[in-house]
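Heads up, one of the protein chains got dropped from this complex, but the rest are sitting where they should.
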Amino acid sequence: MSNSIHNRILDQDRLVALLKQGDEVAFQVLVRRFQKKLFAIAYGITLDREESMDIVQEVFLQVYTGINAFKGDAALSTWLHRITVNRCLNWKRKWARRFKWRHSSIDTVENERLDENKEAGLAPEALYQGKELGVKIEKALKTLPDQARAIFVLRELEGLSYDEIAKTLALKKGTVKSRLFYARKKLKGLLQSYVKEDS
Amino acid sequence: MDKQYSSCDEQLIYRYFDKDMDPEENARFQNHLGVCKTCSMQLEHLKNQAEALADRINEESEKADFYALEKKVLGEIRRKNRSFFNWKDVLFKKIYVPATVAVAMTVLVSFYYFYMPLYSPPSAIINSFTGEFSSVMILETPETKQTILWINEDESFNVENQSV
Partner (left out) sequence: MLRINPCRAAFVFLVLTAIALAPCTRAWARPAINIGVETILASQKDRFVDPKLLPLKNELNSVFRYTSYRLINSRQLQLNIGRKGTVQLPGGRVLTIVPKNIKGKRATLSLMMHKKKRNIFNTEIRLRNHSAIIVGGPKYKNGNLIFRISNSF
């Protein structure tokens, strides 16, 4: 896709108008513009790469078939975030995810990562320390309720304000604040306990 | 010292971190951070946490094949377009319209051949009936709907009959 076409479709309103006409190039622009962001949100909630890729694919297909439902009263990104989060919080996925988590240990994941780094010829200790916090955060995130985790991810990763998160998840601002507070407090406690375990 | 910050309220740290303070409150808290190591450390921890999470997810993003995702998604919508268009076209032109015509014709023909005969009117409609009789019955044959007038004559007529 050439830069000229990409620039022509840069404006959100123009992009939406073209999407509603079924313009394939516009859809390609949409995918390229949002796929990484949506993957990040999906991964932050599901903590599973394959599942996140499936969700992102489903989100784009849903957008394509249901673009006429987009009224333009919110930003396109807000709408996409909402669809992504809803798909992640779908009850079937929740149950499948919990089953998977129950039957796979984070330690296994850690060891796999260590092996990858060894193969790459990197000093394992230093890399392990650098990535230690990220892995521990991921482990701690699994203990949070799904919606709290979604709020935490939207705030920490996407930098959305309380109002934007409230709009995305159709919640009150107060609810967003309280759940985010709860998520951070829990994470803090868990991370401190992981540090104590290690020492 | 401001009473609000005397206990190093965690909520304030989060609000500051999330940029949920008005300019005045923001300035006051920044001053507090200058003198409070606990709050500064907490804030630092929040920043590290956010960065660690972002790094973790970036790590996974780099392993993801977005080119394949794009190809898969575009392939799917192209497939949907083709099948949707054909399905609609075939259904409407080749099935829906002829089916509607066939059903309509069947209904009309059935009505004419089956319902109309079943609903045939009686052979005779009786406008008026008077006379010297003891009783009268008006009947109809079930098959051909022929009207039957059955009269029981007055007894006085029968006395004369017997003599014929």
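First chain written, first letter: the chains are A and B, and each begins at residue 1.
In this section, contacts are C-beta pairs under 8 Å (C-beta built on N, C-alpha and C of every residue); 3 or more make two chains touch, one makes a residue touch a chain.
Quick caveat: nothing in here was measured; it's all calculated off a predicted structure.
The chain not shown here makes contact, within the complete complex, with B.
Against the chain not shown here, chain B presents residues 121, 123-133, 136, 139, 141-144, 146-153, 157-158, 160-161, 164.
Criterion: only the chains that are shown with their structure count from here on.
Averaged C-alpha coordinates put the centre of chain A at 32 Å from the centre of chain B. Considering their complex, residues 10-11, 14, 18-20, 45-46, 48-50, 52-61, 63-66, 69-70, 72-74, 76-78, 80-81 of chain B touch chain A.
Chain A meets chain B in the complex at residues 22, 24, 27-28, 31-32, 35-36, 39-40, 43-44, 49, 52-53, 56-57, 60-61, 64-65, 131, 133-135, 137-138, 153, 155-157, 161-162, 177, 180-181, 184-185, 187-188, 191.
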